[in-house]
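Working notes, structure below.
Heads up, one of the protein chains got dropped from this complex, but the rest are sitting where they should.
Now for chain A:
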Amino acid sequence: MSEKQQDLLGLGRLEYLQALVTEFQVTESSEAKEQVLANLANFAYDPKNYDYLRQLKVLDLFLDTLTEDNDTLVEFALGGLCNLCLDKINKDYILEADGVAAVINCLSCSNEETVMSAVTALMYLTTPQSRQQITALPVVECMLRFSLSANRRLSNLATIFLEDYCSPLQVEEARNLTKHTALGIPLPKN
């Protein structure tokens, strides 16, 4: 009985997610798009949904949306990626699709939430294979700047990134580089 109900619920969940994905692809309204994407990104928080989300190619949907012009869409898509990228299958999929580069690009966004999601997602996507790409010099440099941010949340995340994911040598190198260049990625706006 309960198993049947669960099956029904499971089916319902998949159908519901399918409806969201369909609406996201079909709708012309950017507002509806945002709302639906937020919905999907929140579903990505719960590991129970991962099978469905993979089935519906929501990972691709998130990754594709990272290149949209709409800031809010990028924020939500990155939030979704940040939510589901700890799962090993999802992580492998994102790494395979070169999601790291797309996420690194988002570090220069002006939206704080996006940037924070990006920092966390990068930490969660770090594997022996992806480490080199994730702790590339420009990224470490960026993190150094973030670690000085007035936003406590951002500075905390950047500090963790520098302390736990980078070698002291890398940090030192990036520090030397920032000393000599006046250029830098602007801090995200509030």
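Please note the rule applied: contacts are C-beta pairs under 8 Å (C-beta built on N, C-alpha and C of every residue); 3 or more make two chains touch, one makes a residue touch a chain; residues count from 1.
Methods note: contacts and distances are computed from a predicted model.
*Asks:* Hey, which one's the missing chain according to UniProt: "Cytoplasmic tRNA 2-thiolation protein 1", "UBC core domain-containing protein", "Ribosome production factor 1" or "RNA-binding protein 48"?
*Replies:* Spelling it out: the chain absent from the display is recorded in UniProt as "RNA-binding protein 48".
*Asks:* Under the stated touch rule, tell me which residues of chain A contact the chain that is not displayed.
*Replies:* Within chain A, the residues that touch the unshown chain are 8, 11-12, 15-16, 19-20, 22-23, 34-36, 38-39, 41-42, 45, 47, 50, 72, 75-76, 79-80, 82-83, 86-89, 113, 116-117, 120, 123-124, 151-153, 156-157, 159-160, 164.
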